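A single protein chain has been omitted; all remaining protein chains appear in their positions.
Right, chain A next:
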Amino acid sequence: MEEENKEAVISEIHRRIAEAFNVFDNESSKSVDVREVGTIIRSLGCFPSEAELHEMIAEVEEEEPTGYIRFEKFLPAMTKVLMERKFRPIPKDVLIQAFEVLDQEKKGYLEAEELKKYMTQEGEPFSQDEVEEMLSAALDNKENVIFYKDLVSKMTFEDL
């Protein structure tokens, strides 16, 4: 009985992965541009860091990288990730704590420039585009600051 259930679960996971993969596989070639793999993995509910992502890509790439990742290789690796529940979501409170670390003066908000500096210089830096986009969504227009608690709530809600 349990075996059957497990098989059904795996089969369903396979289909979910195939669906997500297909959205980015424009030509039904059973392969996607390597630069899209991160998006696919994340859209399946995972929160890998860039470093973790690169590790995974290295796993599924061809021996001689072609710039494309084939579904054949992607499927087992991704199934493992989902079964093992790797790259779990970040709980809201942990996230807020992270902002609080950056908010050294405990103001409850971050200046636009402050956040920009951290995001583009620390950790796994954002590109100019990424940080601009984040600011445009996050900024409280009147005061040019980011109330991060509100931001987290809003984006968690939008993320469905």
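We take it that contacts are C-beta pairs under 8 Å (C-beta built on N, C-alpha and C of every residue); 3 or more make two chains touch, one makes a residue touch a chain; residues count from 1.
The rule is simple: contacts and distances are computed from a predicted model.
**Q** Of the candidate names "Serine/threonine-protein phosphatase with EF-hands", "Cell cycle control protein", "ATP synthase subunit b" or "Cytochrome c oxidase subunit 3", which one corresponds to the UniProt protein name of the undepicted chain?
**A** "Serine/threonine-protein phosphatase with EF-hands"
**Q** List the residues of chain A that touch the chain left out of this view.
**A** Listed in rising order, the touching residues are 8, 11-12, 15-16, 19-20, 22-24, 26-30, 38-43, 46-50, 89-90, 94-95, 97-99, 101-102, 118-119, 122-126, 130, 133-134, 136-137, 155, 158-160.
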